[in-house]
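Heads up, one of the protein chains got dropped from this complex, but the rest are sitting where they should.
Order of writing sets the chain letters: A and B. Residues in each chain are counted from 1.
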Amino acid sequence: MDIFIKIGFDILAFSCIMILIVSGLAIIASLMGIFNLGHGEFVLLGAYSVYFFRELGLPEWTGMLIAPFFVGTVGLIIEVIFIRRMYVAPVVAMLATFAIGLIIRETVRGLIGGKYYYVDAPIQGLFEIGEYSFSIWRLAIIILTIIIMLLCYLFLKKTLFGLKIRGAMENPSLARSSGISTSRLYTLTFGFGAALAGLAGALMVPVYSLSADLGLAFMVQAFLSLMLGGIGTFEGPLLGSAFIGAMVPGFQWIRELPFIVNYISPIFSEVLVFVVALIIVKIRPNGIFIKKSF
Amino acid sequence: MNLLKINSISKKFGVLQALNEVNISIKKNTFHGLIGPNGSGKSTLLKTIAGAHYADSGEIIFKNSNITNNSPELRSQKGLNLKFQITAILPQLTVYDNLLLALQTNHSIWELISSKSKYLYYEKIIEVLENFKLIKKVDTLAGELSHGLQQWLEIAMVVVKKPELLLLDEPTAGMSPQERQVTGELLVPLKSYCSLIIVEHDLDFIKDICDYITVLDQGKVLETGSIEKIRTSKKVQEVYTTRV
Partner (left out) sequence: MRKFFTNIDIINNKNFKVIPLIEILFLMFLIVIPLLVNDFLTIIFTRMLILSIFALSFDLCWGYAGILTFGQSLFFGIAGYVTALFANKLGFVQLWGVFLIGISIGFLSSFLVAWFLLLGKKTPQLIFIALGTLTTAYAAERLVSGWYWVGGGNGLSIFEFLKFGNYELEPGVSFYYLATFFLIVVYLLCKYLVKSQFGLVLAGIRQNENRLSYLGYKVQIYKAIVFCFSGSLAGLAGALYAHHEGFIGPGNMGIVASTYAVLYGLFGGVGTLIGPVLGVFFIEGIKFKLSDIDALKSYWPILLGIILLLVVVYKPSGLLGFIINDKERFGKFGVINIKSLKKFKNKITFKRLS
């Protein structure tokens, strides 16, 4: 029994991180029609800021607090300088974000080298249920994610600005013609999406350790979640992330079962997630949770 | 005999019922006008016929075969062609190449690679360009044409394929009255081999060239029949306070 709590907890923790990453990606994609291929590097940048402040001798949580603002600002600047020029050509924008991702990744690599760094969680320690122990930090991630998502939800549903965003999401041309300044909206959204990714990176760095290629793996997983969930709704990407969030630790756990652990390498279970996700997306191009395709 | 028969087609976009149990039949060699207020589903209907959308329910019978689930390519090969509401020419190809492209659809890939069909359509293209007054622009990039000429080019691209059913979505949008007149003259000769469904806001234009009219409103067929019938219809007058 306890084992299921353990698995459930792992899945929940991972899903929460995916949710933070994917929601930023999704809001940019559905609002601006741009798939931000540099999103993984926003995550990386968030993770890096924690490391940076720790190197300065400050406690980890300073970096975690600053990360979303820092990454959000980076996002704003990128949007204003580059992305803004390319609203009409989302594909070109996609290539540009790919290049931006490359620049960020290689800059971080230049700063930290090809090594892995471990960062301690601000809240350390474990709590126990039955014979299994759970990390308090992961619990904190789960709680934080839930709070943030609730805030986002309320923001979208209850505020005027949220209403504008929803309007622009559902019908961009209509929103533009009814006088909503979409370009300011886009800039802020892009910054906000980046900030969420930065936060995700900052929160997860104690769990996953920092390396220059950190963002790449998460970007691929985040995109698969996005496509699994479908674009254009609030709930879709959340469910998609939960799906990927369940598969990654789930497959890992299956692999670790005593009778197969010697036959399958950890990388294989990681790749299997991609394969399964791609197959599902192939069968349901508009996402698994959207009933009618149009 | 009916060339096209649409049996209670419905189409929803989310909660919006864009088409609601639409029935239409089109006879051979007739011109059919499709009118209705903005957002009444005219474009959606044409797109559903051409295969850009698939209907939620209902069926489309073209030349006695059920094409409801056919892909757009297949429908086009069967002789059903659409001109989009938003002009969709290929801006970076010359006018000549646009037409060449329109004509080579039935060649095998091998024939295309070996360019066997390159010279085949020369006369046909020149002829249609002469008809559509585009001959002087034959070597111009299509994207550099004026809006009106682009519309003509797109009509020429579908006409040149000698379709049996042509779907035109607002072919005269953005044209000057003279250009509109010419467009009408360009279309009339098609009647010898082709039926036409034409969406237009300019009712005079419709009256001049069409045999039948169907009025759509909020995804439903409000009235269908000869021009006279539509002109006197009470229902239509309620929706359209403008002259018919």
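Everything that follows uses one rule, which is that contacts are C-beta pairs under 8 Å (C-beta built on N, C-alpha and C of every residue); 3 or more make two chains touch, one makes a residue touch a chain.
This structure is a prediction, so every number in the text was calculated from the model and none was measured.
Student: Which listed residue (A:2, A:55 or A:106) would be found touching the missing chain in the intact complex?
Tutor: With A:2, A:55 or A:106 as choices, the missing chain is touched by A:106.
Student: Kindly state which of the options B:43, B:76 or B:224 is in contact with the chain not pictured.
Tutor: Checking the options B:43, B:76 or B:224, the one contacting the hidden chain is B:76.
Student: Out of A:65, A:86, A:156 or A:288, which is the one that touches the chain we can't see?
Tutor: Considering the complete complex, A:86 is the one touching the chain left out.
Student: Just one of B:38, B:65, B:115 or B:192 touches the chain that is missing; which is it?
Tutor: Of the candidates B:38, B:65, B:115 or B:192, B:115 is in touch with the missing chain.
Student: Hey, which subunit B residues sit against the chain that's not shown?
Tutor: Answer for subunit B: residues 50-52, 71-73, 76-77, 81-82, 84, 88-94, 96-97, 100-102, 104-107, 109, 111-120, 122-123, 125-126, 130, 135-136, 138-139, 141, 157, 161 touch the chain left out.
Student: List the subunit A residues touching the unshown chain?
Tutor: For subunit A, the residues touching the absent chain are 35, 37, 82, 85-86, 91-92, 94-96, 98-100, 102-103, 105-107, 109-110, 216-217, 220, 223-224, 227, 265-268, 270-271, 274-275, 278, 281-282, 285, 293.
To be clear about the criterion, only the chains that are shown with their structure count from here on.
Student: Report the inter-centroid distance (CA atoms only) between subunit A and subunit B in whole Å.
Tutor: About 45 Å, centre to centre.
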